[in-house]
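Just one protein chain is left out here, and the rest sit where they should.
What follows is chain A.
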Amino acid sequence: MEPTLGLLGSGGGGGGLSKMDMSPEVSSYPEESELELGLGLSLGCGGVKAKGFPWGECGRILTAKDFRSGFPGKSSAAAVGGVSGTKRGADCVGPPEVGSASSGVSSSQVVGWPPIRTYRMNSLVNQAKAAKTEEDNKGVDGNEKGKDISKKKVNHGSNKNDAGDREKGHSGFVKVNMDGLPIGRKVDLNAYSCYETLAETLEDMFFKSTTTICSIRGDKEQQTQPLKLLDGSSEFVLTYEDKEGDWMLVGDVPWGMFLSTVKRLRIMRTSEANGLAPGFQENNERKKGKPI
């Protein structure tokens, strides 16, 4: 049985939901579940119960010696990526911890776990970000505000009363729709630190899964090359609706600004995207016009 691969190959990059990488000796999927495996971001585990498997960090290949603590015995392949549960990736945070089970492994890549209300998750993340921004601002002058999602505990030591000034930003999850697909998804923007990782994840979510379904079923066509959503080179382009209701191309404004203004995302056909505000300056001018 093939080991399942983490979707975003390199460690530390991308906001992907990790799959469990397993050495063949412990994976034992029944044949028919291969279909589901291909579809998305499964936790990919075999039928072994007695041994445990720790959660893998995104992109890290686990070996037998990592298998120490508890883990489910079955594959929990989520169809098409379990996308309604979004990827709560830790991956933009920094290098993944190399750890054994006992050091405590991140559970954040698992859809639906830990069972914390989305609202609370967003709230904590926003507070952490805000606090880090505070610290960054208090620190070296001229430093750009930290883009990274900090995993440190919030350390709010400020005496300033500028609560009103700070833009708390959007709650993490935004809807993503793609032209031609009836089903929308949701992604947690807080899981990404830059456009590239977001785009990569969306490409995986919307394109790779389709490709894999089709290839398993033996259908022809469907694109197999990776689609670049940001550079206009493919049939689709990534756009977002901002607070004013305007649809903009993703990628032009600084990431932090994007986070604070994005309401939802849409993967639009490039042919329809002509005439979208390409840049920040032009957007300002367009503000007076009606939203799309």
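As a working rule, contacts are C-beta pairs under 8 Å (C-beta built on N, C-alpha and C of every residue); 3 or more make two chains touch, one makes a residue touch a chain; residues count from 1.
The definition used in the following text is that contacts and distances are computed from a predicted model.
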Task: Omitted chain (choose from "Electron transfer flavoprotein-ubiquinone oxidoreductase", "F-box domain-containing protein", "AP complex subunit sigma" or "Exosome component 7") - UniProt protein name - done: "F-box domain-containing protein"
Task: On chain A, residues whose C-beta touches the chain left out of the figure - done: 32-33, 35-36, 39, 43, 47, 49, 52-55, 69-74, 76-86, 88, 90, 93, 97, 99, 101-108, 110-121, 123-125, 127-128, 131, 149, 151-161, 163-164, 168, 171, 173, 175, 181-186, 209-210, 213, 217, 263
